[in-house]
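Entry: chain A
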Amino acid sequence: GCSGKTATVQPSADADTPKVAMLYGTTGDFSFMDSAYKGFTDAQSTLDFTPLDFSSPNTDDYQDRLDLAISQGAGLAIGIGFQYATPMEQTTDHPDTQFVAVDIDKGTEIPDVTTISFAAEQSSYLVGVAAALTSKTGHIGFVGGVDQPSIQNFFVGYEAGAKSVNPDIVVDKTYLSPLGDFTGFSDPTKGKEAAASMYAGGADVVYAAAGGSGQGVYEQAASSSTDTQKNWAIGVDGDVYNQVDESIKPFILTSAIKNVNVAVEDSIKAFLDGTLEPGEQDFDLSNDGVGYSTSGGFLDSYSDQLEKAKQAIIDGTVTVPTAV
Partner candidate 1 sequence: MLVRLTGIVKRFGTFVANDHIDLAVRAGTVHAIVGENGAGKSTLMKILAGEEHPDEGTIEIAGAPHSFRSPRDAQQAGIGMVHQHFLLADALRVWENVVLADEPGTALRLDSAAARRRVGEIAAANGFPVDVDAVVRDLGVGGRQRVEILKVLYRDARVIILDEPTAVLVPSEAQSLFAAMRRFTEAGAAVIFISHKLDEVLDFADDITVIRAGAVVGRTTPAESSAPALAALMVKVAMPSVAPREVAPGTAVVLSAAGVTVGDAGEVPALDDVSLEVHSGEIVGVAGVEGNGQSELLMALLGRAKHSGTISMGDADITDLSTEARRERGMAYIPEDRHRDGVVLSMPLRENAALGYHARPPVKRGPWFSRAGAAGVARTIISRFDVRGGDPSTLASALSGGNQQKFIVGRELGSHPKVLIAAHPTRGVDIGAQSAVWNELTAARDEGLGTLLISADLDELLALSDRLLVFYRGRVVGELDPKTVDAQVLGEYMTGVRGQAPDAGSRPDPEGAAA
Partner candidate 2 sequence: MIRRIAVALAGPIVSVLLALLVTTLFLTFGGYSAASAYEVMWNYGIEPASLVSTVNNAVPLYLAGVAAAFALRMGLFNIGVDGQYRVAALAGAVVAANLPLPLWLRLPITLLVCCLVGALWALVPALLKVYRGVSEVITSILMNAIATTVVAILLAHVFRSGSGQNTGTAIIGPDGAMPALIDLGIGNRTTISGFLVVAVVVGILFYLIQYRTVFGFTLQVAARSPEAAESAGIKVNRRIIWAMLGSGAIAGLIGLPHVLGTAFRFDGTLPTDLMFTGLAAALLGRSHPIGMAFGALILAFVERSSQVLGLVQLPTEVGSVFMAVILLSSAVGYWLTERADQRIALWNAIRRRRSAGPTPPSPSTPGLEAAR
């Protein structure tokens, strides 16, 4: 139900336009959350709705935020992160609000909720192919932020992709913090040292699926490169090439892209058009929901192989393993 206090809470609201709430953690991870937030702000500049912004760094108030969105009269509530699956499932009485849950496991069905999944393993597979093709040492690495399934999923795809090119390739992996300890997403110091250990051990491409800690990996790729040995880093979620400093750009081979912003923007558009339906939406290579970036042009010479691999996945001739 919509409470009478909404008006005082919403001074800038145009009472006539529909309200869209986005529930998310905190921006500034240079990847997943930032991408989602970009979708939200992009939509605001092109579409006509009242945004309700619910950000919280806490890990235990998903339900509160959802309830708040409903009570504030949101017509659409978009939850960023699989953690919203359970609260949305448990909230049954919301006749005036539609729910979208972003980054839900593929195959999850929640009544009355639009669930969006991303085939992160597919994009990881492709950057794995790119890594194997680029590596001169036959040795690559992976730095994961937190040892949890969503991150393991990146690794599984990455390794499969690399092995598809070079079955003997060595793939190092390190997770910066164990399951449940999220410091691994914000500790660039550790990211840097983990990457340093890999580059020193012979790896020349390192894939960083580590949120803010990735910054350390990118820095290390640049600082550990020498005249004789060029080290590469691969970014994740957004196109990292566009985010890092000029001095580091030459070392960003590619990024595994997860178009969370597109998912968010499309959902809002569909909601405003009245075409948003509950049910599952899969963002994968086939609909460009995930992909890899080519900024910098470092992969130009391998574009044929990469496109072939991509097509094989879309066609289903190659099935990428997953960890989730």
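Simple rule for what comes next: a contact is a pair of C-beta atoms (placed from the backbone, for glycine too) under 8 Å apart; a residue touches a chain by one contact, two chains touch by 3 or more; residues count from 1.
Inclusion criterion for the candidates: all candidates are chains of the complex that A comes from, given by their letters.
Only a predicted model underlies this, so the values are computations on that prediction, with no experimental measurement involved.
> All of 1 or 2 sit in the same complex as chain A; which one actually touches it?
In this complex, among candidates 1 or 2, chain A touches 2.
> Applying the document's contact rule, which stretches of chain A touch candidate 2 when the two form their complex?
Result: residues 1, 3, 5, 8-12, 52-56, 58-65, 67-68, 70-72, 82-83, 85-86, 93, 103, 105, 108, 147-150, 177-182, 324 of chain A touch candidate 2.
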